[in-house]
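Got a structure for you, written out below as structure tokens; questions coming shortly.
The other protein chains are all here in position, but one chain of the complex has been omitted.
Chains here go by letter, A, B, C, D, E and F, matching the order in which they are written, and residues are numbered from 1 within each.
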Amino acid sequence: MKVRPLYDRVLLRRVEEEARTKGGIIIPDSAKERPSEGEVISVGSGAVLKNGETRPLSVKAGDRVLFGKYSGTEIKVNGEEFLIVREDDILAVFEK
Amino acid sequence: MKVRPLYDRVLLRRVEEEARTKGGIIIPDSAKERPSEGEVISVGSGAVLKNGETRPLSVKAGDRVLFGKYSGTEIKVNGEEFLIVREDDILAVFEK
Amino acid sequence: MKVRPLYDRVLLRRVEEEARTKGGIIIPDSAKERPSEGEVISVGSGAVLKNGETRPLSVKAGDRVLFGKYSGTEIKVNGEEFLIVREDDILAVFEK
Amino acid sequence: MKVRPLYDRVLLRRVEEEARTKGGIIIPDSAKERPSEGEVISVGSGAVLKNGETRPLSVKAGDRVLFGKYSGTEIKVNGEEFLIVREDDILAVFEK
Amino acid sequence: MKVRPLYDRVLLRRVEEEARTKGGIIIPDSAKERPSEGEVISVGSGAVLKNGETRPLSVKAGDRVLFGKYSGTEIKVNGEEFLIVREDDILAVFEK
Amino acid sequence: MKVRPLYDRVLLRRVEEEARTKGGIIIPDSAKERPSEGEVISVGSGAVLKNGETRPLSVKAGDRVLFGKYSGTEIKVNGEEFLIVREDDILAVFEK
Partner (left out) sequence: MKVRPLYDRVLLRRVEEEARTKGGIIIPDSAKERPSEGEVISVGSGAVLKNGETRPLSVKAGDRVLFGKYSGTEIKVNGEEFLIVREDDILAVFEK
């Protein structure tokens, strides 16, 4: 079963940040309020413009992205956790 | 009696999620705040644009969709429960 | 005396829902927060677009419609109760 | 002295509703939260559109109208009370 | 020194309302929440439209106007009190 | 080092109001909530329109302006205090 996000929505798999600092101390959850990293799984057909046309998104499957930690909605597909965000919740793309 | 949603509205039949985890423990309701699954029964004529024209929706009768659990309005037709949501409340479509 | 709603407004006569369940138990009012059913009596000339033109409404006198229970404003004309809602408060039309 | 409302504003003279029910019981003020009736005295030159043009209003001097009870601003001219509302606060026009 | 309001702003000199009722009783300030009267001293070059063009205002120096009592910002020029409001805060113009 | 404001922003040097009344009594700060006077030091390239074009500002370096006292952001450049406001926070220009 595949998930096709609608319009400007993007399906992500969250890439967990290291929960330990260099010295090995565990940072409690409340201290980690910074954006999360994710991998783009699939993207919608594009953002709808006022005139009804569609603008393609600027991220694509396979991209590694940064997004606001509290953005989007979590979903579970075939037992695996994903996240659906709007493209506007994505701050930046990592390039290698 | 048939229900025709107006414009960008979509009539859904909710597909209940399993209320039990694999181990058979019941998850209390408050722990299930994730999107719900539904089946599209019928769709409106399209979203109205600023210029008065209509943009057709991107879901159709028969589609299985994910939507925000607290989206939309519940209605009862011929004794059966349905949900009317706006297309923008639909996050994604399942494809087989 | 006739009431002509302005622009995108719609004059409805509320169709009371059965206040009893099948088994004859009365549902208290607070438990009935679902959309109401109404009959369209008359409609405005259309929704005004940004460019000043008017888009005709998609409901017409005689239609049976569903609307949000708390939408609109109640008025009394010749001793009879009516409701004026905006077309956007109407969720769906019943078709026979 | 005459009052010329600006743009989409409308000058109304309030038509008092009967404060008594059929049986002659006085309804306390708090129970009367329904729209008020008024007579249009004069109207502005029209609503300003985004492009700077003006759209004429759809009510005219002499019309009997229904408006939200708490809409508008009360003014006193030559000792008489009037109300200035925006056209969008007017719900409907009575036609004879 | 002259004050030139910007764009859709209007410089007014407030015309004080009679603070006494006919019978000579002073109305306390809190009871006077109705629009104020003012004289237009100067007006801005016009309201800016979305496309960058300017729409001239519909009031001019010398006009007597009604405006919401709590609209605008009070300024003092050469020891005299004035008010700067947006044209949209002006409800109506008095015509003789 | 020079500061170039972006788009519709304006760099001002605040012109202090006399903190004393005629009789020589000092007005406490909380009593002075009226607009402030400033001198325009530099202006941005213009306000961005919806279509991406730019509309030049209507104030220029050297202008004496009135602005809402709590508008803008204070900055310190080379030890001197300035204020950056949006053009829309400027109410009027003084002309000699």
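Everything that follows uses one rule, which is that a residue touches a chain if its C-beta (ideal position, glycine included) is under 8 Å from a C-beta of that chain, and two chains touch if they have at least 3 such contacts.
These numbers were taken from a predicted model, which means no experiment stands behind them.
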item: Touching residues on chain F - with respect to the absent chain; value: 1-7, 9, 11, 45, 48, 50-52, 73-76, 84
item: Sites on chain A contacted by the missing partner chain, in the whole complex; value: 34-35, 47, 49-51, 53, 55, 58-59, 66, 68, 87, 90-96
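The definition used in the following text is that only the chains that are shown with their structure count from here on.
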item: Labels of chains that are neighbours to chain A and to chain D; value: none
item: Touching both chain B and chain D (chains); value: C
item: Classification of the chain D:chain E interface as same or different, half of numbers criterion; value: different
item: Whole-Å gap between the CA centroids of chain C and chain F; value: 51
item: Interchain centroid distance [CA atoms averaged], chain B/chain C, Å; value: 23
item: Where chain C touches two or more other chains at once, by residue number; value: 50-51
item: Touch-based graph of the chains, sorted into line, ring, star, complete or other; value: line
item: Pairwise chain contacts under the document criterion; value: A-B, B-C, C-D, D-E, E-F
